[in-house]
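Pasting in a structure now, in structure tokens, and then I'll have a few things to ask.
One protein chain omitted, others in place.
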Amino acid sequence: MYPITAVNVPCVNTPFASTGASATGLVAGLKALGRKGITVLAFAGDGGTYDIGIQSLSGAAERQMDFIYVCYDNEGYMNTGNQRSGSTPLGAVSGTTPVLGKQQYQKDMTAIMEAHGLPYVATCSASFPLDLYEKVKKARTIEGTRFIHIQTPCPPGWLFPFSDTIKIGELAVETGLVVLYEIEDGIFRLTSMSESVASKGTQLRPVREYFNHQGRFKTITEEQIDELQEWVTTRWKHFLHRATHA
Amino acid sequence: MGTRECNHICDESSPGIGEAGSTGEWRTNMPVIDETKCTASKLNKPTCFLCWLYCPEAVMTKGIPPSINLLYCKGCGICAQVCPVQAITMAPEKKNL
Partner (left out) sequence: MAIQRKSNIHIMDGNQAAAIAARLSRVQVVAAYPITPQTPLTEQLSLFVESGELKAEYVAVESEHSALAVCTSASIVGARAFTATSAHGLAYMHEMLHWAAGARLPIVLACVNRAIGAPWNVLNDQQDSIAQRDTGWIQIYCRNNQEILDTVIQAFRIAEQVYVPVMVCYDGYILSHTEMPVDIPDQADVDKYLPPYKPHTTLDPANPKNYNLVTLADPRVGVEGKLCHGYMELRYLLQEALQNSRETILDAGQEFNKIFGRDYARMFWEDRNEDAEITIVAMGSLAMEAIVAADMLREEGIKVGVLGLRVFRPFPKADVVRVLRKSKLIVVFDKNISYGSEGATCSEIKSALYGTYINASIRNFIVGLGGRDVKARELADATRKAIASLKETVINPDYPEWICQI
């Protein structure tokens, strides 16, 4: 908060819709001035990435602007008190899906970014910090637009006890709702827990376990759970196939 | 004395301690470390530190034993949850008793 900041790296705040373009401007300005050796890192939430900011991000990615983009995804507009976003999952209750829960699936943002032909995209979870650390470290060494997605459980928005934050993030991966992977120059690789589930050939846990732990899924129907279980199973098979045919 | 003396023509902020959000009065539970259980303390070497790794407020230090900056600790209890040897318990704030 002006005039004091908690962030001890140079940082500009920009309007929501402009994160990708603002990062572009920093890259272009630094290049024009011949200032080298500075990594530009853009940071936005799921609202700023999936929804209001997708245009400027897509434009920057298509132009292969040289920066790392981190999407901090807590699956809703939490800054304004939990309204649905393009990343809110099917069946989740929010401020703008208050009775029925969200009727649509999450947008697959990482796949959208992959389709831009980026040199590096990765999915992460706040519950797997070492995996996140490794991916950011790797991203730093690569040139071009790099996209890192982080699922970050949100206790007040998802309605679970604060102390369960890490557990909920782990459950998301253990059930296959979140899959940890990276795609470097088109080569797909499962990582961390997703990789160990795949290599050990163990079963994913039923998605129901994930839903049962969160108040936001209080109105999810049996049909929706079945539908999501099928979706997860199919998607997991697809990822396993990609991992083995990389 | 007016604000002109700050010489800012736009919103220009400098890094400073205290801006990460001190907790204030609302915390209901605080973490307490049992040194007899803490792995780093028992082995007397810098190890484990999962509490440090997972703390979302970064209030844990990698000390032996780890110490907690209670000024910023929100009392979320994540450290207690991730501790593999249950060395951290959440104790009610004294002022709330």
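Chains: A and B, in written order; residue numbering restarts at 1 for each.
The rule is short, and it goes like this: a contact is a pair of C-beta atoms (placed from the backbone, for glycine too) under 8 Å apart; a residue touches a chain by one contact, two chains touch by 3 or more.
Bear in mind that the values here come from a model prediction, so they are computed numbers and not experimental data.
On the side of subunit A, touch with the chain left out of the figure occurs at residues 1-5, 7-15, 17-18, 20-26, 28-33, 35, 38, 55-56, 58-60, 62-63. Not every partner is drawn; the one left out touches subunit B at residues 1-3, 5-6, 8-16.
Here, only the chains that are shown with their structure count from here on.
Of all residues in subunit A, only 1-8, 126, 129-130, 155, 161-167 touch subunit B in the complex they form. For subunit B in complex with subunit A, the residues that touch the partner chain are 6, 8, 11-16, 18-21, 53-54, 56, 74, 76-78, 80-82, 90.
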